[in-house]
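A single protein chain has been omitted; all remaining protein chains appear in their positions.
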């Protein structure tokens, strides 16, 4: 059989020589290895004090964006749900009523918008598909939860806070 | 110093006798073994009182440290439930009483003749390791060597038996 790499080694089944049977050289070698490791860089990241940095292209939890006036950008077109390979996104559209112009930018908006974070594979296709720049992937990850239903994020989990409401 | 020595002697003797009785009277064999160990310690204490430290320590190493461990070892491996114990036969009791009585007679006969020599302070440190070594290797060198050869051959025998397995 053709080997995939040339690193494969034949198992040595010869009986051990006397020097090998003493085991002392082997033990000494092992102790050398462990001693070397005492001084090597530690792999530990002391978590709460020190956080591991994400890569610049990291894709984390989704957020639903607002425009400058604090209106929701999403128009519930459903392109993100179509683009989603894991079928994690569901939404329900609704028509904007008169007097709600300060809440929703477009005439149609998402009354319900849910992402199942257990299904989501954080590929970022929704972000790419969105024509209104309404959905973005942030740099955090989903925190642990005790129940499955806790991982279905609704609009109140996803929407960023209203900048105007915060200023008040 | 007489009084302190007497007090210690009394205490040690009481411990030795009480634990020796415990060996015979206790129902649980493991407790018996433990009582026997306590007895050995009390006797080792007596050796120390007689300035025979070497003897005391060797007594502890050999009897309390090795032989009793083996006793305990065997007891642990046996299933010593009371129900499984074979019924004691009546003739065993008679045999025990007769042999015990015979031993008593022999002991009384031996003790009647034995004079109790007062402990002389002059050669009191015979039990120290230096003097003991002198006596063993000068006066009793042949029996000592014979017994040590016996032990050595026993040890080598153990190694050989271990080797035979494969």
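For reference, chains read A and B in written order, and residue numbers begin at 1 within each chain.
Rule of thumb we're sticking to: a contact is a pair of C-beta atoms (placed from the backbone, for glycine too) under 8 Å apart; a residue touches a chain by one contact, two chains touch by 3 or more.
The rule we apply is simple: contacts and distances are computed from a predicted model.
According to UniProt, the chain absent from the figure is "NADH-quinone oxidoreductase subunit H", selected among "DNA-directed DNA polymerase", "NADH-quinone oxidoreductase subunit H", "ABC transporter permease" or "Phosphate-specific transport system accessory protein PhoU".
Just so you know, the chain we are not showing touches A, B across the whole complex. Interface residues of chain B with the unshown chain, by the touch rule above, are 1-4, 28, 30, 34, 37, 53-54, 57-58, 60-61, 64-66, 69-70, 72-73, 76-77, 128-130, 155, 158-159, 162-163. Counting over the whole complex, chain A has residues 27, 30-31, 33-35, 37-38, 40-44, 46 touching the chain that is not drawn.
Throughout what follows, only the chains that are shown with their structure count from here on.
Centre-to-centre, using mean CA coordinates, chain A is 74 Å away from chain B.
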